[in-house]
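Missing here is one protein chain; the remaining ones are kept as they sit in the complex.
Chain nomenclature is as follows: A, B and C, assigned in order of appearance, with residue numbering initiated at 1 for each chain independently.
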Amino acid sequence: MSKLIIHLADQEFEVEINSPPDAEGFTSVSVNGEALRVAIAPAASPDATEWAIVDTRPYEVLFDRDMRSVQSIHGRHELRIRDLEAGVARPRSGDGRIKAPIPGIIANVLVELGQNVSVGEPILILEAMKMQNEITAPRAGAITTLNVQPGQTVVLHELLVEIS
Amino acid sequence: MSKLIIHLADQEFEVEINSPPDAEGFTSVSVNGEALRVAIAPAASPDATEWAIVDTRPYEVLFDRDMRSVQSIHGRHELRIRDLEAGVARPRSGDGRIKAPIPGIIANVLVELGQNVSVGEPILILEAMKMQNEITAPRAGAITTLNVQPGQTVVLHELLVEIS
Amino acid sequence: MFQKVLIANRGEIAVRIVRACRDLGLATVAVYEPGDMGALHVRLADEAYMLSSPQGYRDPEEMLTVALRSGVDAVHPGYGLISEDPGFKRACATAGITLVGPESEVSAQVRDKVGAIQRVQAAGIATTRPSSRTFDPEEGADLLAEAQQLGYPLVIKSCAGGHGRGTALVYSAEKLLNIAQRSSAQAQAAYRDGRIYLEAAIIPSRYIEVPILGDHHGNIIQLGDQDGSIQRNTRKIISEAPAPNLTPAQREAICNSAVEVARTFGLRGACTIEFVLDGAGNHFFSEVKPRIQVEHLVTEMITHIDVVREQLHIAAGLPLRISQAQVRCDGHAIFCRINAEDPWRGYLPSPGLISAFRLPGGPNVRVDSYAYAGAEVPVRYDSLLAKLVVWGAERGECLQRIQRALQELHIGGIQTNLSLLHMLITHPEFTSGNYTTAFSHLKLNVPTPPDSQLRDLAAIAALTYLSRARTARSTTPAAYTTGWHRDSRRLPQ
Partner (left out) sequence: MFQKVLIANRGEIAVRIVRACRDLGLATVAVYEPGDMGALHVRLADEAYMLSSPQGYRDPEEMLTVALRSGVDAVHPGYGLISEDPGFKRACATAGITLVGPESEVSAQVRDKVGAIQRVQAAGIATTRPSSRTFDPEEGADLLAEAQQLGYPLVIKSCAGGHGRGTALVYSAEKLLNIAQRSSAQAQAAYRDGRIYLEAAIIPSRYIEVPILGDHHGNIIQLGDQDGSIQRNTRKIISEAPAPNLTPAQREAICNSAVEVARTFGLRGACTIEFVLDGAGNHFFSEVKPRIQVEHLVTEMITHIDVVREQLHIAAGLPLRISQAQVRCDGHAIFCRINAEDPWRGYLPSPGLISAFRLPGGPNVRVDSYAYAGAEVPVRYDSLLAKLVVWGAERGECLQRIQRALQELHIGGIQTNLSLLHMLITHPEFTSGNYTTAFSHLKLNVPTPPDSQLRDLAAIAALTYLSRARTARSTTPAAYTTGWHRDSRRLPQ
């Protein structure tokens, strides 16, 4: 029915699911050929903590909204999911547009229009919740758009800078 | 704009509201001719605790789903609301149908088909959450439907008995 | 100490035991009926096994199977369910698994309440006056004869439960058999045991309880007196420690009696010795609860002793870590039992989805619960939702704090007894400390707030009504019929 490749903490798992949940709520899952019985919480809000039981092992896990990381008492791990049936991997971000991740005030702009930047280079300082937050370049390239100046208030998701 | 009669703890209040909330979120309200500024929580789930501020007095209140009672630290009070603009009072229940208020097992049936009952007379015992709950007649009349027998499991809102 | 503990229970007490085990670094094994799959006690455990038998938590055989399969060296059964099932105790013993609780023979002795009273009497301790034996409610003539001998008023009590379900006061012979029938039916429903006995009534009276700890080395300590007189709908809903308005001499006498009773039965683990106090201040042994109690939190707050932790220590055969001299009962504690029920509709249980759950915080406040916003209160089980306890250096501070904590605690989506608790703890009879069991039957008239507050509430109600009506209009028609307009939620009165 479904086959997925799960990248988790630098390991790769091939997960196959061939049938719907049984009467007890468990789904038979094969992970790298190993058979497991897995139950998960009924689809709730994506923000909620999910519970799951694998065979007799209960888990509480917290997935990101976009399922790019998972947190449990065993730590926080990067996650990558590829649905082989769907044929395509989900698109990655990194299109060079920097949007305001939180509302705040621009404390400082560290680049100029046309300037070339490398990945991770500080672009601007966004002040919010009494903290100065450094926003860095998601990719290398030239600054093609620069919409902000120091002192300016920005709203959530406002386009601040574009790199191309 | 709106005029309502509020019955609360055996007192009657005439409430008039003539304008939308001001910039600070307060609405000017007249209660029995007395002017008050009132702010309430933005419409949330009807199950949530609501906050309100009347002039400088904060409140936390919990209304029933059907707004027939209100709880606050000042107690729990019966409530009756009549919207004069709407022209009609909201219908009261009491049509003689007894539905299961909670799921459970019928422990005992205390009436027979055709029997005459008076208001408040015990009709049946519903066992749920380790408790025996007495269900009483919501109105006087004859038992015209009797759908249950002892030992039977009933689901929420299942029609158990009808009185007419 | 053990390595791994099976928790043969559910709900708040199962969560409580998981917490105690984790605090000791022990691995935990949970069990669950299918409806409890996502319950907190399962989520927090290291392993979890589904119970597929229709008896679920009450099936001793499947419980033993899980214990063996998971390789635990101890089982903590909490209270209720199979915690006192003699067959389960024996099976665990045979399998070499320690059951946290009293041994079978001690358990059987104190479960025979009439026999227990007779034994305590023989040891020279004042007791209540019970009937000579237990009865089935069908034994009408014998019951009447026995009642005649005891004299009226008398109390009918269930053999299985405590002061709770099945207990009823009888003033005259005419009513005896009717009330006995009803008591027995209640006990049958609650405890699956319909047998009853009679006891000469003490009016006015108070219920004074003394928790004790006993180890396998003959050490027994008492953890101070507490008052459990206040019940509603047959459940103790408020407890406080120490019991108010007792003289030091009275406290000492009661606590000494408790230790003597414990010695008489050779009690081990955590037990509670219950006494009835008469109007003159004399105490009479009433019964032994050989298990952790719902209200053990008051004890923990005044002694700083984690009673479940000590139960595990004792069961592991370790000697008590503190002597009687080291037990320091410090300050005052008040406990409230929060139930999912509607006191204004005959205590109708209120299962469902908890849409809002705000806990009180700050110093000296504790809440134990299996619930949180988004959790489900299941239909099949007890209505106990949460336990609230506060501590204060003295009773006055405690009274302020319990009011504050109840104000902060908010639960939405289901009905609870919070408003009732607020009324009780602010009632002059409670705040004075001069209450007796009669306070349990007092009709509480909701005090009318001052006119200015009513006026404010009326304004709030009007605005809320208009806001909800607007919301209902602006959403789909379906919401209109399933929301607050839905008539089917309304209960027959």
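Following the convention adopted for this analysis, contacts are C-beta pairs under 8 Å (C-beta built on N, C-alpha and C of every residue); 3 or more make two chains touch, one makes a residue touch a chain.
A quick note: this is a predicted structure, and the numbers were derived from the prediction, not measured.
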Report summary line: For the full complex, contacts between the hidden chain and the displayed ones involve A, B, C
Query raised in the report: Considering the whole complex, which of C:Leu150, C:Ala373 or C:Leu444 touches the chain not shown?
Result: C:Ala373
**Report entry** For chain B, residues in touch with the removed chain
**Finding:** 24-25, 39, 41, 44, 48, 51, 53, 56-58, 60
Query raised in the report: Taking the full complex into account, what residues of chain A touch the chain not shown?
Result: 2, 4, 6, 8-11, 13, 15, 17, 27, 29, 31-32, 34, 36, 38, 40, 43, 45-50, 52, 54, 57, 59-77, 79, 81, 83, 91, 93, 98-99, 101-104, 107, 120, 123, 127-138, 157
**Report entry** Missing-chain contacts mapped onto chain C
**Finding:** 15-16, 19-20, 22-25, 44, 300, 304, 306, 309, 330, 356-359, 361-369, 372-374, 392, 397, 400-401, 403-404, 407-408
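By our rule, only the chains that are shown with their structure count from here on.
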Query raised in the report: Connecting every touching chain pair, does the picture come out as line, ring, star, complete or other?
Result: line
Requested in this report: Can you check how far apart chain B and chain C are, centre to centre, with Cα atoms defining each centre and the answer in Å?
Outcome: 30
**Report entry** Chain centre separation (chain A, chain C; CA means) in Å
**Finding:** 46
Query raised in the report: Cα centroid separation between chain A and chain B, in whole Å?
Result: 45
**Report entry** chain C: positions in contact with at least two other chains
**Finding:** none
Requested in this report: Spell out, as numbers or ranges, the residues of chain A touching 2 or more other chains.
Outcome: none
